[in-house]
Each structure stands twice: as C-alpha cells, then as structure tokens.
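And now, chain A:
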Amino acid sequence: MTQIKDSARHTRVVPGQPDMWAFVLFEALIFTGYFSVYLFNRAQRPDDFLPYQASLDLRIGVLNTVVLLLSSWSIARCVEAARAGDYRKASLKAGLTALFGVVFFVIKASEWVHYTAQGNGVTSNEFFNYYFFLTGIHCLHLLIGFVVLAVVIYQLRSPLRRSQQLIETGATYWHTVDFLWVLIFALLYVVR
Partner candidate 1 sequence: MTAATTRSASPPAPPAGRSLRAVGWHLRHNPKRELWVAWWAMVVFYQFFGVIFFIVTRTQPPPNPALDVASRVQWFHDNHDGLLIGFAIIFIVLGMTAPINALIAYSMRRMSVSPAFGYAYLVMYSLSAIPGMLLLCIVLTVGAYRPDRSPELISWLYDFAFLSFVGTMGVFLIGSLVWMTAILIDTNRVLPKWFGYLNLCNALTEVVVSPAWIFDRGVFAWNGLIAWWINMVVFAIYTGAFIVLLKQMIQREDFGTGPLPDLESRRHSDESTASTEAR
Partner candidate 2 sequence: MHDRPQLTIDIGLVCGSHQRSVDDAVDRRLVDRLACDGAMSVGRRQVTTIEGARMHVVGGNETQRGVDPTTPRRRVDGEVILLGALPFVALIWVSAFLLFPGFTPPMSPMMTADQVAEFYRDPDNLPRIRYSMILFNWFCVALIPILTLIVVQIRRMAHRTPILSYAVLGCVAGGPTLFLIANVCWLLAAYRPDRAPELTQMFNDLAWITFTSQVPFLIAQSVLLALAVYFDDQVRPVFARWVGHFNLAVAAALFPAAFTALAFEGPLAWDGALSFWLKNVAIALWIVVMSAVLGVAIRRQRAEDRQHAGEQALA
C-alpha cells in the first residue's frame, strides 16, 4: 500500500526510489574520495605506480567494460519490458543481466589470480595495493548487485508484487555498478 502511495508521489521526479539516488550520490562521493587518494599518491610517487601499471592487460579491461555495458543494456530493456507489462520478457532480461554479471566476475577473478601468480599480489607493490582494493570493493558492489537483481526477479515473478518503482530502483543500482566500473577502468587501465 505504502509503495503505491510513494510511487504515486515520486514517479514524476526520478525513476525508482529517490532514496536509491541519495545512496548512489553518497557512494559516488565515497568513491571520489578513494580515487582522489589514489591519484594523489600516484602523483607523489609515480615510480611506485607506473612500471607496475604496465602489467595490466588492457584487453581484458576492455572486455570487462563491454560485458558490464551489455548488462546495463539488458537491465534497461528489462525495465522497459516491465513498463510495457511484458513481465516474462522482463524476467528474462533480468536473468541475462545476472549472467553478464557472473561473466564479469569470473573474468575479474581469473585476472586477480593471474596477477598474483605473476608476482603482483595484494601487498606486492603500491599500484597493486590500489588495484586490488578498488577492483575488490567494486566486486563487492557487484555481488550486492546480484542480491538486488534477485529482488527484482522476485518482484517480477508474481503478479501480486510487481512494483515498478522497486524494479527501477534495482536498475538504478545496477547502472551505478556499471558506472563505477567505467571510472575504475579509466583510472587504472587507461590513464597511464
């Protein structure tokens, strides 16, 4: 009951719960903090960062980015389908998003194993401290994203529950995960 009232009040302003947007903003601020710390330390001691950054494989980074962008596309299609009332399609799209998320995670994990075996472990050098930290905390957000997707799919499955607002809220969160990854990709992989 409350949700209907809330969504009636808020659908005009932003998609999904405005509370989620507050969360997104806050997380973005925190990540900005992390990025600033990274950039500052890198500017201070470029020799501790740049040579190790060369070990990063740009191609895998690009692949990861593409996978997450695809997942963003599929969750957007899911929201569209839910709006149109085609809930079966929406469920499928949400499942597809989860699949892309899993692919991303698997690639990331194998990347981690690869770099650690190479000698660039978590504690090995300063660049990789930050690398593992940033990608690790991002993966944590991704894992939370799986929980969010589960909530979205749960909502879509039963006609009693389908709250458009909640589905859009979940989509917002997933887009944030994607957005954060793009920033991390740019910062860690591209900017040399």
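Inclusion criterion for the candidates: all candidates are chains of the complex that A comes from, given by their letters.
A few points about this structure:
Criterion: a contact is a pair of C-beta atoms (placed from the backbone, for glycine too) under 8 Å apart; a residue touches a chain by one contact, two chains touch by 3 or more; residues count from 1.
In this text the structure is predicted, and so the values were computed from the model without any measurement.
Picking from 1 or 2, the partner of chain A by touch in this complex is candidate 1. Residues of chain A that touch candidate 1 in their complex: 1-2, 17-20, 22-23, 26-27, 30, 33-34, 37, 41, 122-123, 126, 129, 133, 137, 140-141, 144.
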